[in-house]
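Every protein chain of the complex appears in place save one, which is left out.
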Amino acid sequence: MSDPGLNFASDNAAPVAAPIMEALVAANTGPAMPYGADPWMPQVRDRLRDLFAWPEAEVLLVATGTGANALALAGLVAPWQTIFAHRISHIEEDECAAPEFYTGGAKLTLVEGAHGRMSPDTLRAAMAPVGAKGVHGVQLGALSLTNVTEAGTLYTVEEMRALTDIARAAGMPRHLDGARLANACVALDRDVADMVQGFDVVSFGGTKNGCMAVEAIVLKDGARYQEMQFRRKRGAQLWSKHRYLSAQMLAYLRDDLWLVNARRANDAARHLANGLRAIGAEMVHEPQANMIFCRLPRTVHDRARTQAAYYMMEESDRPLCRFVCDFTKTDVEVEALLALMRG
Amino acid sequence: MSDPGLNFASDNAAPVAAPIMEALVAANTGPAMPYGADPWMPQVRDRLRDLFAWPEAEVLLVATGTGANALALAGLVAPWQTIFAHRISHIEEDECAAPEFYTGGAKLTLVEGAHGRMSPDTLRAAMAPVGAKGVHGVQLGALSLTNVTEAGTLYTVEEMRALTDIARAAGMPRHLDGARLANACVALDRDVADMVQGFDVVSFGGTKNGCMAVEAIVLKDGARYQEMQFRRKRGAQLWSKHRYLSAQMLAYLRDDLWLVNARRANDAARHLANGLRAIGAEMVHEPQANMIFCRLPRTVHDRARTQAAYYMMEESDRPLCRFVCDFTKTDVEVEALLALMRG
Amino acid sequence: MSDPGLNFASDNAAPVAAPIMEALVAANTGPAMPYGADPWMPQVRDRLRDLFAWPEAEVLLVATGTGANALALAGLVAPWQTIFAHRISHIEEDECAAPEFYTGGAKLTLVEGAHGRMSPDTLRAAMAPVGAKGVHGVQLGALSLTNVTEAGTLYTVEEMRALTDIARAAGMPRHLDGARLANACVALDRDVADMVQGFDVVSFGGTKNGCMAVEAIVLKDGARYQEMQFRRKRGAQLWSKHRYLSAQMLAYLRDDLWLVNARRANDAARHLANGLRAIGAEMVHEPQANMIFCRLPRTVHDRARTQAAYYMMEESDRPLCRFVCDFTKTDVEVEALLALMRG
Partner (left out) sequence: MSDPGLNFASDNAAPVAAPIMEALVAANTGPAMPYGADPWMPQVRDRLRDLFAWPEAEVLLVATGTGANALALAGLVAPWQTIFAHRISHIEEDECAAPEFYTGGAKLTLVEGAHGRMSPDTLRAAMAPVGAKGVHGVQLGALSLTNVTEAGTLYTVEEMRALTDIARAAGMPRHLDGARLANACVALDRDVADMVQGFDVVSFGGTKNGCMAVEAIVLKDGARYQEMQFRRKRGAQLWSKHRYLSAQMLAYLRDDLWLVNARRANDAARHLANGLRAIGAEMVHEPQANMIFCRLPRTVHDRARTQAAYYMMEESDRPLCRFVCDFTKTDVEVEALLALMRG
């Protein structure tokens, strides 16, 4: 990676957005009570209550997306239950069995579906056999959706609703992995309150979209709030100098920074996708937010790979590559990458 | 807490030291590879190898002290073993069973000892019955010492060595909870390399001593390094934007900031302890680092409690109180507190 | 152990009582539905409902005492809670951390007390600090008493009630480890219904008192019955050919066999204790049921040890020895042991 400016490897490679770093600096004066008793945390909670239109919501902040998901799910399922999640969901593929660890050994039942999305039919098919074996098999536990999906595609509000309705009818709570929820809101042009309808708990991401390390576990109501606080501490995820989590999240929500950042990332990805198509890339999934999965002509890949950072997921004549645009990506950078690829 | 300047509640109430915040800002330019592949992490490792005189050491950074301890111990013991720790150790009293969670259900065997310190005799007494019941009882697992202790006292290098020798002779690995190891080094005027002799893994604290949220798990050698990486990820403690952990720790170790900060805290505590004694406080433990546990005359406490923050641990005619000096505490603040108490 | 007739090592060394073996043979005809759907299990439940005077009780049978205890406790406490148990309780000393495994890592807080018995004072002292540290420490979980205690002593009904009242007042459920509950009922001449007052779940032992391998987890009501069935299966403790558990327990309860056997064991132990005293043994705990802990004159021990089986728990001039009388022990055998010891 000789030119770090051409880094499309991950939204995790991005730095921290200036307003968030400024908020950290601003919070850095004098003492503040630790462990969530800082004066910023109630503001975070109130802001998320408003945004989600969940007036009784409770919020726990943690530093990692895996932590948010694993804790959220541990609050929803017993270890003799199973979580319905897409085959390529983050909780299945990218968390090294943290959900199993935090839930005490619950299962994940993998739901099929093209382009990272399950459908009512594939969800029902996955649910159908569960419970049929009585005490011998695991039981219906929870539904976990991801939006933006791990394929860079979207569920519409209505598509999510159809899925959460199935889960609700079966008595299962619903979790939304919203590590990139801001990108989904922007791409769909929908309020986050619409997006979270039908869910009981949301992992609301900050880190990938301009924060340093903060994710909010948003509980629709306070029923499990105390239990979740114990779970967070016992999971070693309770910060002592918690104000630096609160300050990040508060700055992230202020002045719609979360949406502004997501829009930049999505715009850059749209620009990049168009450019890639023009030089022969074949989209494997329709890019709907800030991630692009495509097959590149070999020559294009060979020109770019030593000077730009992105993941090659499958070697071939037309290698399968992933490009992620974070919130810092500009037209200039996108054009620089495309120019490199054009040779 | 009307005057936040008079906060002696916890070193966790302190802000972040300026050089560390500056390092975070400095690290905040352009992309960096995530998950520990940032360019700063090898420097952190090399610096700790030098300081500890452990040339083959491997280092994992996490955000919480509980996380460092729980992961470190999980790498040392099987769930059918027990960890020998002082009755008032952090892993027993302040981690909400995180060690049990991370180890899969290992036990803690509590070792007695005045002023937060176990002795060779109390350790041997605790170890004696373990293993006598064969497969029915838990087995000898690991020794975990804390220095500075939770009573604000110290083990000398020689005292630690006597204890780690007992554990080594019994085939047990040794863990040092060094959440305040800097304060111990300064107070004892010993190199950290001397302090960590006899241990296999150290939780080297940063957060309480001027960092935002970073602790190093320092492994004496690489034997369990790969396993520990999986454990960290599965525990949801692997940061994506890891550079901000690396940058904190690097700044903490640069120009002896860790020792400079600790010296300030210890000096302030010495100043405060002397002043408290002069107004009738009775020390419950001899304050040797940056924590003071004492019984205050009731009138003294009554004068101070509404305008200064500190913990009252036991209500009585002479309430038992804890004062912690963090690295920001100045003579001016200490005098202000004492003046308040004098009335 | 040249003469297996002189085996006082454990009630686990005993064979199966004839009526129970006969019941197993009698149950061994034709097919029976597996996993608890056999026709004997409802009778077991109804019999225990009557005996315990718990009209809504539900019952789960398992094969080991450790299994009964670990499952019972797992149904009572969260992993961020602690179980109050005597320092020498079976769940602490003899189950290799099975309670920690089954509860997902809950703690045991050890309660002191002479002769294997906690007192209201020692229980209160152990409970006092728990919860004081908020989310940082584990929380009040459950009380677990053992009767007959591991020291071979007894709690009276009133003593148990005083302890369970303290737990109830603190909001904690109560568990009784009744591995030798029959021996306690006989020794105290109290109905089991009196003994289980104040508890929520009882491990009702069969194996040590004449069964082959069966213990009943008796739940006071059905609130957690379904959950417990999942816990049992997931713990690998659900028998497929369950009729052979049911048949054992039913035979054990029929014609007061459980009391008859216990009376034999207790009587033999009384006989043996008197004889041991007469030859210079010093009782370490007053033997109240079927276990004797005493210091033997060295010569007595030397005469007996190669021809009789019993545990020497501590080597000394007056070695500390444990003798257990199972239900098969007769006056002849006791006299034979005493004769051997007298030389």
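In this document, chain identifiers A, B and C correspond to the written order of the chains, with residue numbering beginning at 1 in each.
We adopt the following convention: a residue touches a chain if its C-beta (ideal position, glycine included) is under 8 Å from a C-beta of that chain, and two chains touch if they have at least 3 such contacts.
Note that the coordinates shown come from a computational prediction; the quantities given were computed from them, not determined experimentally.
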Residue of C:V135, C:V201, C:L238 or C:A262 touching the missing chain in the full complex: C:L238
For chain B, residues in touch with the removed chain: 35, 78-80, 104-105, 135-136, 139, 227, 229-234, 238
Positions on chain C where the hidden chain makes contact: 1, 4-5, 7, 9-10, 12-16, 21, 24-25, 27-35, 62-67, 70-71, 95-98, 101-102, 207-208, 212-213, 230, 233-241, 244, 309, 326, 328
Those residues of chain A which, in the complete complex, touch the missing chain: 79-80, 82, 93-97, 100-101, 103-108, 110, 133, 135-138
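One rule holds in what follows: only the chains that are shown with their structure count from here on.
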Interface sides of chain A and chain B: same vs different residues, half threshold: same
Identifier of the chain whose CA centre is least distant from the whole-structure CA centre: B
Farthest chain (mean CA position) relative to chain B: C
Inter-chain centre distance, chain A versus chain C - centres from mean C-alpha coordinates, in Å: 51
Whole-Å separation of chain centres (CA-atom averages), chain B against chain C: 42
Rounded Å distance between chain A and chain B, as computed from the means of their C-alpha atoms: 33
Sequence positions of chain C contacting 2 or more other chains: 79-80, 104-105, 135-136
